[in-house]
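A single protein chain has been omitted; all remaining protein chains appear in their positions.
Our next item is subunit A:
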């Protein structure tokens, strides 16, 4: 890595962050991530990746006259005791960086908070792990905007999918609500390399062909960009340290290694052996020869909310319907029996009022 060599030759923090910022700038310009005048939402969780991203993007926008209308976009999942703390960090970032902040909550979008969802699931299943996965949810969400890979190895696979699906959908819907042109997330090189490895392990050829794209969803309502695609996580931490940036981080009160997935440890071991392996994995992901004839899930729209979906109903609507009907397990795991029949049944009953379920949040977009 030429930049890496160049970096090692210079001494001190000042040269480091100059090189760091220039690299990000080259990634943005080289990949034509933005156009002049675009309104860009920065997905902000209060963690180090998004805090550094907000700061750097704001600096580069000013220095190189990108002409972008930047603002911070945060999601409030409604996790008591932690999300409110991280949102306080984002509010401070709003003042420090001079960027407007928009907070969208699960409550506003779906009518449910994660606390309420957890409570519902816990009661239905008499789940003795309630405290365990609530704590996991907190520690996972608070580090950074979650990437698929960080959760997939967890034993509570279904629940994590629930949180993840809803979080990502909320992010997109929040951006759609606010009429933005682009959405940027703080996924770094380590995240993307981890995703490549996990998609190989899981046999997901569809995701494997697109998980290294620096811009995804260009056909959808709002493209999603990852300016930190080639940036190591360690560099982000160093940059935050040198710039004394304010970000929220917490470690699980149990052993930090207890909850790390296999792939995450593997990536870390690789990086120790050969630091450039992270970028090599990304290069492999970009170079894979995947035939266009390989069958990919067809993209359509959800019948209910119009969002992108390969099924009749998108995952969020299925989960939401399950919650509203008092069936929180619906949409989790593989459907049993006839999928079409199930959906027809759902559709038939959707007009009927159910007394025990809560009032549905507004889904009119």
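The rule we apply is simple: a residue touches a chain if its C-beta (ideal position, glycine included) is under 8 Å from a C-beta of that chain, and two chains touch if they have at least 3 such contacts; residues count from 1.
In the analysis below, contacts and distances are computed from a predicted model.
K.L.:
Pick, from "Cytoplasmic tRNA 2-thiolation protein 2", "Origin recognition complex subunit 5", "MIP18 family protein CG7949" or "Probable electron transfer flavoprotein subunit alpha", the protein name that UniProt gives for the chain of this complex that is not shown.
P.N.:
Missing chain, per its UniProt entry: "Cytoplasmic tRNA 2-thiolation protein 2".
K.L.:
Using the definition of touch stated at the top, determine which of A:47, A:285 or A:322 touches the missing chain.
P.N.:
Of all options in A:47, A:285 or A:322, contact with the hidden chain holds for A:285.
K.L.:
Tell me which residue among A:19, A:238 or A:277 touches the hidden chain in the full complex.
P.N.:
From the options A:19, A:238 or A:277, the contact with the absent chain belongs to A:277.
K.L.:
Out of A:19, A:201 or A:237, which residue would touch the omitted chain in the full complex?
P.N.:
Selected residue, touching the omitted chain: A:201.
K.L.:
Tell me which stretches of subunit A touch the chain missing from the display.
P.N.:
196-197, 199-205, 208, 262, 266, 269-270, 273-274, 276-277, 279-281, 283-291, 293-294
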